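Here the complex is missing one protein chain, while the rest keep their positions.
Labels A, B and C are assigned to the chains in the order they are written; within every chain, residues are numbered from 1.
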Amino acid sequence: MDALVPLFDALLGALLLWLAWQSIFAADLFRAVVSFMIFGLLMALAWVRLEAPDIALAEAAIGAGVTGALLLSALGRLPRERYAEAAQHILSHSYWLLFWAPVVLLAWFLWSLEAAPPSPPGLGEMVAIHQPAAGVDNPVTAVLLAFRALDTLLEIGVLLLGSLAIWSLGPSPWSTGPAMPSPALPAMARALFPAFVLVSVYLLWRGSHAPGGAFPAGAVMGAGGVLMLLAGARPWLTGGEQGPWRWLLTLGLGTMLVVASVTQFAGYVFFQYPSDWSGRLITLLELAAGLSIALLLFALYLGGQPPVRWRDRGWQ
Amino acid sequence: MSLVEWLGLLMVLFGLPFFFLGTVGLLRFPDVYTRLHALAKGDNVGLGLVCLGLGLQSGSLAMTLKLLLIWILMLIASATGVGLIARTALSRGVRPWGL
Amino acid sequence: MTFYLLLATALFLMALYGVFASRHLLRRILALNVMSTAVFLWLVTVARAAPGLDPVPHAMVLTGIVVTVSTTAVAVVLVVRLRASHRRHDLP
């Protein structure tokens, strides 16, 4: 069995390299996108092999969900030529020389790593010492929402900025026409939607003591929203100026800011929680962040400002 | 190992060939419709047997239910997905093989 | 562990070439995504050298994945808009 695990790694690595090559250099653009989606799938396995189930979960939720949907939708809007010209490269081969510099640099880096394997102290022990004060059992959640909560705040800020940028570009470019390919689609969406809600609530709940948390939960819920949209549901997220959605989009950012400022006024440092309240505050933040991450990812998928009134999309 | 665990192992081992046969079908069958048929076997029967077998071995009710949920979700997704692709291919004029 | 470092390096270099050399913008976005994945792979692999499991790089990578998603979404939408308004999908 000991010989089998390196074999598994080698096979995984070879597949990853081949798929990355295909997704960058394949002549057919659709083949490139499909290769990229399979690349994401196998990256989840690589994260599992590297003992990072949190990242595997996030990669699975985002790669198979919103990113794949976004790339496929964009490809549907681009003209379907043979992409012969798309495979063209704009650099002549002499530019390969430019790439020898990083190659040499990285080779030197690898060699020095091999020559003197570092024994970095890491921050694992420090996290383990302070974790009881954070009030959650999962160290990654503790880092994300207690020790480095500022990063998470800015991350949600980036998501919000991204959807602001997309909305400012105009109305959604995806066709909202009558094309409903099959009457089975709405039925499937109705059957699956409770599962989406169930799984994301489960992931949110698990985040406090095991891999999971606000981001995978939000990503699953956002993908559920995309599925419902494609199945002809009329989302209540509209382009009108009235309605609760603007508040909900900023819910995560707002709650984090409010919590941070209130604790600061109470005499603590920015994002330092009173220790009796820590667990409960983190749960609150996770709930708010998960909800607004789901909405923000859905808004990112829309690719533009949603219409003021959604049209009905029945089966043709 | 108890009898139930042996049964679980047997089911997993019975489930795996469906995936290999699915790949053979995917590579060897002549058109989209027949390939859909090959694919659905792996999704439905293969995954079902593996989930049931691992569920029998896990020995905990919550884990077994989770594995069953995975199977049911895959069943729903693959049943509708296969129908969707076949219907669209037909309406776009992809000819079934031999017609 | 060295194996995954080598893999990350190879992925990074391949994607770096792709970012500069491809003409189609969507392909550049894909290359950029592969590149960020390579960086994440590098981070997590190096973090494993520490005794015990270091959760800080994991949290950093999680944050990075979210940021990558938002930049990818904005870039993809920009490509679609560029195609619609100027009938081209590459940079002049």
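Heads up, the rule we're going with is that a residue touches a chain if its C-beta (ideal position, glycine included) is under 8 Å from a C-beta of that chain, and two chains touch if they have at least 3 such contacts.
Here is the rule we use: contacts and distances are computed from a predicted model.
For the complex's missing chain, which UniProt name, "ABC transporter permease", "ATP-binding cassette domain-containing protein", "Multiple resistance and pH regulation protein F" or "NADH-quinone oxidoreductase subunit N"?
From the choices "ABC transporter permease", "ATP-binding cassette domain-containing protein", "Multiple resistance and pH regulation protein F" or "NADH-quinone oxidoreductase subunit N", the unshown chain carries the UniProt name "Multiple resistance and pH regulation protein F".
As a test of the contact rule: which chains in view would the missing one touch?
A, B
Using the document's definition of touch, tell me which of A:Arg77, A:His130 or A:Arg234 contacts the absent chain.
A:Arg77
Suppose we count only contacts with the excluded chain; which residues of chain A make the list?
The list for chain A reads 1, 4-5, 7-8, 11-12, 14-15, 18-19, 22, 28, 30-31, 34-35, 37-38, 41-42, 44-45, 48, 53, 56-57, 60-61, 64-65, 68-69, 72-73, 75-77, 79-80, 174-175, 179-181, 185, 188, 192, 195-196, 199, 203, 206, 210-212, 216, 220, 223, 226-227, 230-231.
So that we can see where the missing chain sits, which residues of chain B does it touch?
1, 5, 9, 12-13, 15-16, 19-20, 22-23, 26-27, 32, 35-36, 39, 42-43, 46-47, 50-51, 54, 57-58, 63, 66-67, 69-71, 73-74, 76-78, 80-81, 84-85, 88-89, 92-95
The definition used in the following text is that only the chains that are shown with their structure count from here on.
Return the chains shared as contacts by chain A and chain B, ordered by label.
none
Using mean CA coordinates as chain centres, what's the gap between chain A and chain C in Å?
Computed value for the inter-centroid distance: 13 Å.
Please work out the Cα centroid separation of chain B and chain C, and write it as a whole number of Å.
So the centroids are 32 Å from each other.
Within their complex, state which residues of chain C touch chain A.
It comes out as residues 2-7, 9-18, 20-24, 26-27, 30-31, 33-34, 37, 40-41, 44-56, 58-63, 65-67, 69-74, 76-81, 83-84, 89.
Which part of chain A faces chain B closely enough to touch in the complex?
181-182, 184-185, 187-188, 191-192, 195
Where on chain A does chain C make contact in their complex?
Listed in rising order, the residues are 6, 9-10, 13, 16-17, 20-21, 23-25, 29, 32-33, 36, 39, 43, 46-47, 50-52, 54-55, 58-59, 62, 66-67, 70-71, 74-75, 77-79, 83, 85-91, 95-96, 99, 102-103, 106, 110, 113-114, 117-125, 127-128, 139-140, 142-144, 147-148, 151-152, 155, 158-159, 161-163, 165-166, 169-170, 173, 215, 293, 297, 300-301, 303-304.
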